[in-house]
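Written out below as structure tokens is the structure these notes cover.
Only one protein chain is missing; all other protein chains are in place.
Let's look at chain A:
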Amino acid sequence: MVAPEVYNVSQSPITSHAFNADRTQVAVSLNTNEVQILSRSGLDWTPTETLSEHDKIVTSIDWAPNSNRIVTASQDRNAYVWQQASDPLTGRLVWKPTLVLLRINRAATFVRWSPFEDKFAVASGARAIAICSFDPDNNWWVAKQLKKPIRSTVLSVDWHPNNVLLAAGSADMKARVFSAYIKDVDKRPPPSVWGEKLPFNTVCGEYSSPSGGWVHSVGFSPSGDVLAFASHDSTINVVYPGGPAVYTIRSNSLPYISLTWTSEDAIVAAGHDCQPVLFSGGPSGWQAAGSLDDTTAPKSSVGARGGFTGSSPVGRLNSAAFNTFRNADSRGLGSSHGGGTPLATDTELFTVHQNTITNIRPYDGAPGAVSRVSTSGVDGKLVIWSVNAVSGLGTKLKALRVG
């Protein structure tokens, strides 16, 4: 089992992270109105540049691998596209912002470049998604809005590989697939399982989890024929539009916030449970295969943490905080004189991430054959996981079930 690479980037939450194409730099936002670019130096990441143009917290960052452009979205209702240009005075390469005319009256929540990098989608609290394309006449980015039938804040988007379809997860409990076809930019897409004629704002599908919940994250499979979404009812749902079948995987643990496909038959999801979990399956069904985080490893002497693979299915209820209160209740042990253990170890989780994971993204490998993923979260850690690390665990679990 390959141990994950763990980097303590900051003490404050990492709201978003995006690597450049060769993974030598990463853009992060540390819950502020600035974006920091960190460069790899040996075994650590050092801040090299700061992008400051936003007035409020930066909510999402995406780095286009081929055109080397960064797009940032913020609660100040703006998005900027950053491009490297040489400074006329010093000749150094600096990041220059270009304004995007979003025309939204609420925070921008999420942003993603399209696969061909000629468009990007900005999700927002204004019940709309702005599909932005470049207008060379005015040297800025203009937006066309997807509005109907969105009823609440859009929390995440994901592009179909054909550069036209867009999936969106929203706080109105729905995951939807839209056409984001822009006449001057896109060629007519070939027919797919999502439909044949696709003018702008065609709704190709609308799905929700059986027990509802905000849809935190959406993702098209590498082929684009399958859609997965994670919602706040602790489920992952996998949609086969041709089926028509929706597979719901109920988790024993807390809700997932972010997910990514690593191959056509595998998804990694992470969230409030603080550990990335691998799901595997296909058109005939889906199930959880195991955690990428080896929580049974002897990181602490307290014993195995009950995740969904652990011995205690109660999960996080069986945590140190829970035990503290239970001891206070049953034995009258106050926290003021409760033993000699320092507070820091009392609240330590047995997972690598010590708080909610808010972002998970592919790190290594082509789409459909991702071998490593990166996560960042509220604990200020940036972690790179090997997806294959779980396969041993997965087979072990299956063997257990058979035996």
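Here is the rule we use: a residue touches a chain if its C-beta (ideal position, glycine included) is under 8 Å from a C-beta of that chain, and two chains touch if they have at least 3 such contacts; residues count from 1.
Note that in this section contacts and distances are computed from a predicted model.
Engineer: For the chain that is missing from this picture, which UniProt protein name fits: "ATP synthase subunit epsilon, mitochondrial", "N-alpha-acetyltransferase 20", "SCO1 protein" or "Actin-related protein 2/3 complex subunit 5"?
Structural biologist: "Actin-related protein 2/3 complex subunit 5"
Engineer: So one chain is hidden, and I want to know which residue out of A:Q75, A:T109, A:T235 or A:N359 touches that hidden chain in the complete assembly.
Structural biologist: A:T235
Engineer: Out of A:P97, A:G212 or A:P283, which is the one that touches the chain we can't see?
Structural biologist: A:G212
Engineer: Which candidate, A:T98, A:S223, A:N252 or A:N388, sits in contact with the chain we can't see?
Structural biologist: Result: among the candidates, A:N252 touches the missing chain.
Engineer: Going by the contact rule already stated, which one of A:E34, A:E117 or A:D172 would touch the omitted chain in the full complex?
Structural biologist: Answer from the full complex: A:D172 touches the omitted chain.
Engineer: List every residue of chain A that touches the chain not included in the displayed model.
Structural biologist: 127, 151-152, 172-173, 208, 210-213, 231-235, 250-255, 308, 313-317
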